[in-house]
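Take a look at this one; I'll ask things after.
In this view, the complex is presented without one of its protein chains, the others remaining in place.
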Amino acid sequence: MRFLPKLELKFRRWKKLKKSPLLRKLDIICESARKRTFQQTPDADYVKRLQTEYGENSGKELSYKRREQFMYNGSFHEAVGAILLTAQWFAMMPVRGVTAKHPSSLSFSWRNVRTCCCLLFIVSMLINLSLTIYKVLNGSITFNNVRPLIFKSCICLVCGTALNLARKWPELMMHWDEIEQDLPQYRTQREKQRMAHSIKMVMFVGMMLSFAEHLLSMISAINYASYCNKTDDPIRNFFLLTNDEIFYIFDYSTPLALWGKLQNVYSTFIWNYMDILVMIVSIGLASKFRQLNDNLLKFKGMHMAPSYWSERRVQYRNICTLCGNMDNAISLITMVSFSNNLYFICVQLLRSLNTMPSVAHSVYFYFSLIYLIGRTLAVSLYAASVHDESRLSLRYLRCVPKDSWCPEVKRFAEEISSDMVALSGMKFFHLTRKLVLSVAGTIVTYELVLIQFHEDQDLWDCDQSSYS
Amino acid sequence: MRFLPKLELKFRRWKKLKKSPLLRKLDIICESARKRTFQQTPDADYVKRLQTEYGENSGKELSYKRREQFMYNGSFHEAVGAILLTAQWFAMMPVRGVTAKHPSSLSFSWRNVRTCCCLLFIVSMLINLSLTIYKVLNGSITFNNVRPLIFKSCICLVCGTALNLARKWPELMMHWDEIEQDLPQYRTQREKQRMAHSIKMVMFVGMMLSFAEHLLSMISAINYASYCNKTDDPIRNFFLLTNDEIFYIFDYSTPLALWGKLQNVYSTFIWNYMDILVMIVSIGLASKFRQLNDNLLKFKGMHMAPSYWSERRVQYRNICTLCGNMDNAISLITMVSFSNNLYFICVQLLRSLNTMPSVAHSVYFYFSLIYLIGRTLAVSLYAASVHDESRLSLRYLRCVPKDSWCPEVKRFAEEISSDMVALSGMKFFHLTRKLVLSVAGTIVTYELVLIQFHEDQDLWDCDQSSYS
Amino acid sequence: MRFLPKLELKFRRWKKLKKSPLLRKLDIICESARKRTFQQTPDADYVKRLQTEYGENSGKELSYKRREQFMYNGSFHEAVGAILLTAQWFAMMPVRGVTAKHPSSLSFSWRNVRTCCCLLFIVSMLINLSLTIYKVLNGSITFNNVRPLIFKSCICLVCGTALNLARKWPELMMHWDEIEQDLPQYRTQREKQRMAHSIKMVMFVGMMLSFAEHLLSMISAINYASYCNKTDDPIRNFFLLTNDEIFYIFDYSTPLALWGKLQNVYSTFIWNYMDILVMIVSIGLASKFRQLNDNLLKFKGMHMAPSYWSERRVQYRNICTLCGNMDNAISLITMVSFSNNLYFICVQLLRSLNTMPSVAHSVYFYFSLIYLIGRTLAVSLYAASVHDESRLSLRYLRCVPKDSWCPEVKRFAEEISSDMVALSGMKFFHLTRKLVLSVAGTIVTYELVLIQFHEDQDLWDCDQSSYS
Partner (left out) sequence: MRFLPKLELKFRRWKKLKKSPLLRKLDIICESARKRTFQQTPDADYVKRLQTEYGENSGKELSYKRREQFMYNGSFHEAVGAILLTAQWFAMMPVRGVTAKHPSSLSFSWRNVRTCCCLLFIVSMLINLSLTIYKVLNGSITFNNVRPLIFKSCICLVCGTALNLARKWPELMMHWDEIEQDLPQYRTQREKQRMAHSIKMVMFVGMMLSFAEHLLSMISAINYASYCNKTDDPIRNFFLLTNDEIFYIFDYSTPLALWGKLQNVYSTFIWNYMDILVMIVSIGLASKFRQLNDNLLKFKGMHMAPSYWSERRVQYRNICTLCGNMDNAISLITMVSFSNNLYFICVQLLRSLNTMPSVAHSVYFYFSLIYLIGRTLAVSLYAASVHDESRLSLRYLRCVPKDSWCPEVKRFAEEISSDMVALSGMKFFHLTRKLVLSVAGTIVTYELVLIQFHEDQDLWDCDQSSYS
């Protein structure tokens, strides 16, 4: 089912296996024995006991687990704190209090230094964008040449949207917190940590790969600059190549070159970060659905009171509302991220048919292409996992025994099967696994047509220098 | 969600914010306090009070608001009065009594002077169309050359359909009025004015842009005519160019030229008006669904009597029936509008690859292309908003508390989730947001294929003169 | 909604209007008065009276309408009698007793002379097909050249399927009759005649157009034969051209030429008849759904007993079962008809880009193309009308008042909204209005690509002589 989350799961299971195989076996035997007893003599006591164990209002446990509770409460706000802090170093999402214990500490202000940095960057980016527009309009407009234009427009658009998102963030986190409090809680520290772990893993792997890609890009550019060799200074050559839109108008000067480089680094971070943001929100929402599903799984096939189902239904509804709110907040970013990735994959495939100028180029090019496809796939699959998890609840409802079948279960089941819960791109498309297939199909068809009618158009040309 | 309606909403909210921030805050605090009290002690009185406030049979309010009521009653008939009157100046929709207070004053007659004007225009247009057919058949038939033919056929078809629509209009408006009377009424003048405001805004903006486009088209044509320079008289050159289908057969004469120009102006108006008509009907229907949804929102999550739900369900059903009737009446126009827009976008994109003969041409061309895409998008999004609003009711039904869940709510929810309420193009396709994506996808693919295999076919040619 | 059936309806209404406007008006006033009275005082008597009027077991009416009953009973068997008889003259559907009063007289036997004729034709067709295969394999295999091969394979396949259908026909008609007996009966002769009238109209118009097309094809062939002029004898030239697959192997001889011509005439009939068969079955099924819907419409919004709904539901279910059985019986023919039409439209569009050798050719070619497109559209729309009518019942169920809402109505509504009732092509696709759009879209795209990359391939060549 879920491909990437599954990999994670397997890794975790493998770690668990290593630790205490004996204890784990005992646990399984014990639990299955308990269950079997229960299925033969369905006494209400056992259910009550179970409910108490996994329940919400288990007061005693709370008291002697206080220390651990202070370590981890499993909330989304807590999990994304470090991520947002990193983003703030790159002029994104200027919200105060992201690392605080409780979302009530969050606040947004136009006069904050972070907000000012962010606005400054946007202005600087807009200047760069207009230089790029000027350069592109003076050349011929082709599918390949508008690449820097599209890249920088997306960055500006995402920055603006992120600023807007930052304004809504405190409110969204309060809503999130409210719903999380109401959900059936996990008992162990490990289960609470799970979501935060996934989020941090995604951020770490994403950043590492993006860093590697940027390094390779620089090496390839240095290589290429020395090959084209406009001036004697290799550093100057490099900057003339990578910031050609600036030096198309202005003469070369070190401050301008540094400004260009800084813009470049920031843009690359933001270009990667928008995909990571979509993934993180998806992980958060999917994990909330999973939290509910884990509870439903515990009581699968048992005789539960209507009040149990009513409670779960309201919780499910709350997560759906949360999902809708988050979707409204980030759907523009989702759409930009998707269309941007699609465009870049198509352009890279078009370029893949041409002969490469050097080995360094070739290595960078294929690494970059694979990274791009992998990232797009990861975004799609993580986003689709929200929809998958939301449908999973239905499976448990199908197993409700005849006697426990009540109007509330019926209502719950009907709501799940008729609603469409998923992240979307401005409501134009929903992010599900079917979408992945149709996108892949479109790309393959495009590539096939390209191959069939291919003529080598020398895209790696010193004059054009649109190498990046 | 709704992109264009949302812009409007934001604009309105911003205006509201400017006016009385203090009072607004007090309102919010007061209302939330009232609500909180209610949720803790669900006494039937409060609900009754609320229902009275927002209800239909609130007799007293009516008495001392009579003056305002005479100013605005929020009906669709009233809102489209001025629009239809404008259209009648351009030989469209010849119905009497469009500016009357009540739709019962509407009537259609074949002997009315407006109907005669309309018939006269249709006949004149058909003559023009046959001249065009003659000219096209004598040249080579290509995707680009049949443009004037398709343009004029669409105008004729739309005129005929509009005449037919005019015959049904009195009956439709009576039906509309009946349903509006039955809906939960808005209390304030502002809320009543909302729909009329949107409709007038759309008409105004649409007409302004269409006027600008026509002016630019004329400037560009004058420019082009002087460049090709068939005769010495610049005015004559202009008319020879813009009405080439007439002077292909007849010799040049001023009355014929004026007739051609008049046809031209009328055609351009009608070409824009058919899109505006679809938008206006969409706004009307969506606002009726919103009126219902606003009422459902007021009582969201509260304990309501089954009779409340039963009433809402019947009202919802009535709007659905209205939506179906309006769809039957205008679906031919919708289809012509859509296919026409799609064809023109494709042709313009094909022409965009060729080099322009002059700057005036270039400005006109890009303005026209952007206007065309914008208009198509606006029609699609406004039409899709009917479907979006009709689905929105479901969200409120999902929040009905357990105790108020009754067969009527169940029936209501099931009907919403299983029915497809949307405007359609002859029932071949439904106008939803998904359609926008698939249409956009098709256009992009077509453009990609065009770019990939592009050869410059000199379409801007003095001999062909199919410049418009 | 339904385009072609609608035209018929309008025509019929127009005829009705001409006859007795005064009487009609009185009827309407009277009926609406009765209805209004009823809605105010819902006495059970009125409903019972109405039910008796339109009901099934209205014994008295039967007695004094016996004469008329002998004239028309409105059954499908009766309506298709003449059609099947015509088909039998062209070696299709060899069933005995097609013009009998009751379907119990129908029988199929392998020893019947009609069956033998049919088998003889199939054998003769297979010989012709092998000659064609031989000729095609000896030339180059292109999209255009395999046309006669595909044409003749389809004819053989359809003949075989029709023979198989003939075997099942008696049983199918018995099933049909059983279900028709059970449906709510029409009272007037006109309503009973309606379906038979539609079916005969379709057959008549289809046959006339097909005859005209065949004549034009012959004229064009004669014209072309005299132009190519292989021998001195014009008749010989004609036969050498139209039966080139025979005289590719054998020398010219009059009996062979006549055999070829006979094959040709029969093939053309069968090629048209398969589309007509699909239309006729569609009309039959749609009219059965309409019969039920007319009854539901009569009692729309009234308080009916659960037994009424239960009865209607069973009747609806029966028609669905009938629809499924008919679909199983003819779905191979449906698929052949559809794919065949699609293939021929694509080939004709490909040929439309080439210059025609003569005016006669040009006239024939465009008539044939328009006829082909029109026929395909007619088949699609008539077949889609089955689905449309089956969904229509839902609209009446939505208006059931709150008090009459019972489990039976609920079950009825749920079954309609969750089932897919439509004719299909081997269950690979369902024939709905959406299909028409997607097919049209595919053809337009194909044509656009063709136009964009067109090179004139001289397809009208004396040597190839694949003109037909």
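Every chain is named by a letter (A, B and C) in the order it is written, and numbering of its residues begins at 1.
Simple rule for what comes next: contacts are C-beta pairs under 8 Å (C-beta built on N, C-alpha and C of every residue); 3 or more make two chains touch, one makes a residue touch a chain.
If you're wondering where the values come from, they're calculated on a predicted model, not measured in any experiment.
Shown chains touched by the hidden chain across the complete assembly: A, C.
One of C:104, C:142, C:188 or C:254 touches the chain omitted from the figure, and that residue is C:142. Residue in contact with the omitted chain (choice from C:168, C:317, C:398 or C:434): C:317. The set of subunit A residues touching the chain not shown comprises 1, 3, 388, 394, 398-399, 402, 405, 410, 413-414, 417-418, 433-434, 436-437, 441, 445, 448-449, 451-453. The missing chain lies against subunit C, touching residues 142-143, 310, 317, 320, 328, 346, 407-408, 411, 414-415, 418-419, 426-429, 442, 446, 449-450, 453.
The rule is simple: only the chains that are shown with their structure count from here on.
A rotation of 90 degrees, rounded to a multiple of 5, brings the CA atoms of subunit B into register with those of subunit C.
Distance from each chain's C-alpha mean to the overall C-alpha mean is smallest for B.
Interface note: subunit A and subunit B, two copies of one sequence, contact each other through mostly non-matching residue numbers (shared numbers fall below half of all numbers used). Taking each chain's centre as the average of its CA atoms, subunit A and subunit C sit 53 Å apart. Remark: subunit A and subunit B have CA centroids separated by 38 Å (rounded to whole angstrom). In subunit A, there is no position where the chain touches two or more neighbouring chains simultaneously.
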